[in-house]
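Written out below as structure tokens is the structure these notes cover.
Complex shown without one protein chain; remaining protein chains in place.
Now for chain A:
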Amino acid sequence: MLTPWLVGFILMWMIPMFISIYYSLTDFNLLNTPSFVGIDNYIRAFTKDKSFYQSLKVTFIYVLVLVPLRLAFALFVAMLLNKKHKGLGLYRTLYYVPSIIGGSIAVSVVWKQIFGNQGVIMSLLNAVGISQTTSLLGNTTTSLGVIILMGVWQFGSSMLIFLSALKQIPYSLYESAQVDGARPAKMFTKITLPMLTPTIFFNLILQIINGFRVFTESYIITDGGPLDSTLSYVLYLYRRAFNYFDMGYSCALAWILVAIVGIFTIVLFKTQGSWVHYEAGRE
């Protein structure tokens, strides 16, 4: 029963992975025979490539700003939806929709129109008297903000996970807190948050990994511009591979990204003990 899966795994994952490790050590443009250059590609990335650092910078800012915002927003909406009122199912669906469609080309195009020079946002700003010559997307200081905003908007999957975790918190905890006269804010910080830490941890890891993989938004909306201010790491990698046919080098870039994500994950797991709260006996 496992065989088809195993064959698929070996053919589609294992072999390409090992081949790409090999390519990362070669000079290869898809047409020539790869020539072995040792770790030259890695050295080139760290010592000679300004765009590499620019794309790293952009991606780090993206991840560090996006992930906390997205999680906070997801939790906020999850708490709103964790009550009983009319049309709850509809709301839950509506809030989840952006996560399904958000990564698509079509939405990116819409986003480009909304924030562009003649888009809705600029027209509204003009209407209230704030006139600007450059649009939010055409400005090197605000363009990344627009991309991040679009990322925050896709909070649905984290929200669903939070929602199910909220339902797991025993109601008796809140009842006894109420009896003791705790205010809602106190209940949130002393009951809800601690009980949610395992879920937050899970969401955090997931979203950081996702964040480092940002591609569609910066490719479609801004194509890395203006002036590389939205050049995400994966977009740069893609350009190296398919615009410049620098396959060996882009394989090296891919492995550097794997290492970065790996380090982030390991560090987060190390800090787990100090802030993630597991219920006694479940550890």
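Miscellaneous remarks
Note that a residue touches a chain if its C-beta (ideal position, glycine included) is under 8 Å from a C-beta of that chain, and two chains touch if they have at least 3 such contacts; residues count from 1.
Definition applied: contacts and distances are computed from a predicted model.
The chain not displayed here is annotated in its UniProt record as "Carbohydrate ABC transporter substrate-binding protein (CUT1 family)", chosen from "TusA-related sulfurtransferase", "Acyl-CoA dehydrogenase family protein", "Vitamin K epoxide reductase domain-containing protein" or "Carbohydrate ABC transporter substrate-binding protein (CUT1 family)". Residue A:Ser135 is the one among A:Ser135, A:Gln154, A:Thr192 or A:Asn210 that touches the chain not shown.
In the complete complex, the residue from A:Ile21, A:Ile105 or A:Ile263 that touches the missing chain is A:Ile105. Set against the missing chain, the residues A:Pro98, A:Gly116, A:Gly145 or A:Pro194 yield one that touches it, A:Gly116.
Along chain A, the points of touch with the absent chain fall at residues 11-12, 15-16, 19, 29-33, 48, 50, 103-105, 112, 116-118, 133-135, 137-140, 215-216, 219-220, 225-228, 238-239, 242-245.
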